[in-house]
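The other protein chains are all here in position, but one chain of the complex has been omitted.
So, chain A:
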Amino acid sequence: MEEQEEATGFENEVRQVVGDEDVLRFMDSTDNYLTLFRFLIFYPSPAIARQSMGASRINGALLDHKSHSAATSVQVDQEDVDSMEAQPRFSLRKWALVADGKQCYEEQKLGEDKFPGKTGSLQLRHRGDSQLSEEKTSESGAQLDVDDQIQKERAKLLSMFGTLISPKLRAAQLSFETALETLVEIANMRSAMLSSFDRVRKELDHQKDDMESVPSGRL
């Protein structure tokens, strides 16, 4: 909060020199970066499940250093902001062992969940269309498939602990999955913040150079 207040103090000063748009973008991303940290929850902790299932059972299974590839990874895309600065954009590929088509659907679904306003407006625009019901049926079918796959992947990871899994461990898994989604959003905000900050700083440097290049006699 202090950061936000201090940043707001800088805003007025910088806005006199740099364009409003860049400053607002920077302030927005900083605000979102800080807000997202408030939603970052890592609980219930696996430590609770460790009490009921035994520490060696949980740590032994997860940290055994057997060769395996990550089921959840990140995709990186470079995004051009007004064709001036390249800005990396991260998207989470949850349970990437799922088949390619379904995987894309999952990524898309995640993206839509993050921006509910956008999808809502699209749906309103297409209301009354005869194709809508068919699309909805196929979408819900695909969604069910994806959900099934995800459930299977989750269960597969938990199956290494044995057949009787503590519900607390399942809850911890879900909570950390959600936290991971938030972390990827934070990474995106960080990248937006740094990119816009770079632009603001460049503008300021440019202005400074211009000021210095004006002959002193004119001042």
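Rule of thumb we're sticking to: a contact is a pair of C-beta atoms (placed from the backbone, for glycine too) under 8 Å apart; a residue touches a chain by one contact, two chains touch by 3 or more; residues count from 1.
Heads up, the rule we're going with is that contacts and distances are computed from a predicted model.
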Using the UniProt record as the reference, specify the protein name of the hidden chain from among "V-type proton ATPase subunit F", "ADP-ribosylation factor-like protein 3", "Translation machinery-associated protein 20" or "Alpha-1,3-glucosyltransferase". "V-type proton ATPase subunit F"
List the residues of chain A that touch the chain left out of this view. 1-3, 6-7, 10, 13-14, 17, 30, 33-34, 37, 40, 42-43, 45-47, 58-59, 62-63, 65-78, 86-88, 90, 93-96, 153, 157-158, 169, 172-173, 175-177, 179-180, 183-184, 186-187, 190-191, 193-195, 197-198, 201, 204, 208, 211
